[in-house]
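Shown here: the complex without one of its protein chains, the others still in place.
Labels run A and B following the written order; every chain starts at residue 1.
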Amino acid sequence: MTNRFSGVDFYDMDSLLSEEERAVRDTVRTWVDENLMPVIADAYIKGEFPEALVPQMAELGFFGANLPERYGCAGLNNVAYGLIMQELERGDSGVRSFASVQGALVMYPIHQFGSDEQKDHWLPRLASGEDVGCFGLTEPDYGSNPAGLITTARQTGDGWVLNGTKMWITNGSRASVAIVWAKTGDITDASSVRGFIVPTDTPGFSARDQKGKLSLRASDTSELILEDVKVPTSALLPKSSGVKSALMCLTQARYGIAWGGIGAAMACYDEALSYAQNRIMFDRPIAQTQLQQARLAEMLTEITKAQFMTLQLGRLKDRGTMTPFQVSLAKRNNVNMAAECAREARRLLGANGILAEYGAMRHMANLESVYTYEGTHDMHTLILGQAITGLNAF
Amino acid sequence: MSVILAVTEQRDGALRKVSFEVVTAARQLADALGATVDAVVFGAGEVSGADKLGNGGADRVLTANHPDFARYCPDGQAATLAELGAAATAVVFAASATGRDLAPRAAARLGVGCASDVVGLEVQDGRIIATRPVYAGKALQKLRLSGSPAVLTVRPNTFPPSDSSKAGAVEKVTVPSFSARVHVTGIKAPEGGALDVAEAPIVVSGGRGLKEPGNFALIEALAAALGNAAVGASRAVVDVGWRDHAAQVGQTGKTVSPNLYVAVGISGAIQHLAGMRTAKVIVAINKDKDAPIFKVADYGIVGDLFEVVPRLTEEIRKLKGE
Partner (left out) sequence: MKIAVCLKRVADTTTKIVIGSDGASIDETGVKFVPNPFDEFAIEAAIAVKEAAGSGETVVYSLGGDSAQETIRTALAMGIDRGVLLQGSGSPDGLEVAKALAGELKDQGFDLILFGKLAVDDYNYQVGPMTAELLGLPCITSLAHVTVADGKVEAERELEGGMETSTCQLPAVLTCDKGLNTPRLPSLKGIMAAKKKPLEVKAVDLGAGTIEILGLELPPERSAGKIVGEGPDAVPELVNLLRNEAKVI
């Protein structure tokens, strides 16, 4: 079906967006329709990231779009950035993950914690897609508890030696550069975590894809192995200090993911609605049955709520007052509601809903990963619980 | 007595069939307004078929000869029409590729507006009222033309040639001097050199249901059996390169108004319907009985096109053989 997506906007959110924000959203939306939708079902089934799309995404300015123009970035505000993520995820969560990693987890830490030399060298190359990056924080035994990570960085005469393993790393096998988080001090000291820019062709560094994924199949998810990887002093992100630096990056990514959830939910709702209007059973469209109308009404309600909450989140970010707890609330809500929309949409689609020709089941499977990564749903529950009560229940 | 000019078209020294539709439309206006019809023929010499214009309803046939008129000559022909049209009540063109190019130029020189792609004509209180499709055929606009002359182009296959014979007396007219700013250098055949979907009385279109480009042979065979039929294509198959864009029927392709439109393996998305909804008769062949195309089809067969189309081709051949 080569139909153009026209969005979901029940409460005229468009009127709250600026002309530029709408124009950015429209460019990404059209690009997804013309370039991503025709290839995604196939890519997902094959388990291949559609890499041919990277140069186009770079050319249009999708990477690090909210970073300054002097680095070759688009210099957009955070609402516009969020809309990019929304529209990419309307296409596929795996493809949006590529952009999230590149922008929020690789370009952002370099911009935030890097030296001028590092920024001037790496940011333009990442913006242009010449270099692809990955974010090495999570480890096989340290997911929800990143502070416990055991990758080490020992100082040498002329630099550092890194040892450790990272897991569940998006873009890992494809990246030319990795931002690796490692402990420079005692293995129990989270404040000794620093970030390192590691070109992936450095001897001792290897990456391999994790096999057998049933989710995010159009994305590279890799294990990173660092065996005595020697990097110069200049590889250290000088302003990084402690695991909290890594968490700041996650906050950026989570912000984009909150928007992404809305995109996935919109895709599922739009497809379900169109299907329901065309599918005739017992002499009437299934859209004329109470149970399917209830599904659609529920989806639209959740999407609408999420839209306004997340728009305000973006305005707060642009104002400079956004807190990580506010991001937790949005990520937790939006991804959960999107996963439910996807499941309900898949059910509405009946037997057709198990086919890759329709997006619902692909979104449903993808969103399980999105529910789990960047802070699991449960972790965000506890983050909020602590923010609200002041009491740690972790 | 006021005059309605009917602007004909020729190619390679022969009048194109659409010229007779133009004369018919002009005749309709002339009868309503109490006017006569002058058919204008541009050529570099003899134009075959010009002698039939009288039968088609032309009172006079004005021949404008010039060596440059062997081919389309926009500047010279616009200049000629600016002179001939100045005293006319209306100037009618075909909404063909050439007519669409020439009519606005003539209108601008005459200082009047132009109603394009007209599908209906009436006269009220001595003024021409033209009905024409807008928004890709999703709406119909009614216009009152008060220009002197009124200039309009009529959609092919909408004013079928009628038999209202008139004298058709031939007269030569002088071509005014002009500077040819655009030189038409020739006409190349498109790949395939087939009938154009926008003008063929029958169009058989294939869509993604055909599964492979080679299967368009089924469509071509049906078109050949029907005779005088063009092969069209949905946007989906043009986008993947199975057929040339010239064959695309739909919102971003051609809008067609054939007598018969056969949609094979086409689901009938809104964008496709926009291109063929004004066809007189629509037949749909699709294996999905819920396909939207059946909502607009006059006749439909639900079935495997790989079985239905060859059978249809066979039955048509039998019919034509009788």
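Here is the rule we use: a contact is a pair of C-beta atoms (placed from the backbone, for glycine too) under 8 Å apart; a residue touches a chain by one contact, two chains touch by 3 or more.
Since this is a predicted model, take the numbers as computed values, not measurements.
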item: Candidates B:A167, B:A217, B:V240 or B:V281 - the one touching the absent chain; value: B:V281
item: Absent-chain contact - pick from B:G85, B:P133, B:G168 or B:P292; value: B:P133
item: Touching the absent chain when the full complex is considered, from B:G13, B:G34, B:G111 or B:G126; value: B:G111
item: Contacts of chain A with the absent chain, listed as residue ranges; value: 4, 6, 19-20, 23-24, 27, 30-31, 59-62, 65, 69, 74-76, 80, 84
item: Missing-chain contacts mapped onto chain B; value: 16, 72, 74-75, 78, 95-98, 100-101, 103-105, 107-109, 111-117, 129, 132-148, 150, 181-190, 193-196, 198-199, 202, 226, 245-246, 251-253, 259-260, 270-271, 274, 277-278, 280-283, 289, 294-304, 307-308, 310-312, 315-316, 319
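Convention: only the chains that are shown with their structure count from here on.
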item: Between chain A and chain B, centroid-to-centroid distance (C-alpha), Å; value: 53
item: Contacting residues of chain B [partner chain A, same complex]; value: 235-236, 239, 269, 290, 292
item: Chain B-facing residues of chain A, complex; value: 1-3, 278-280
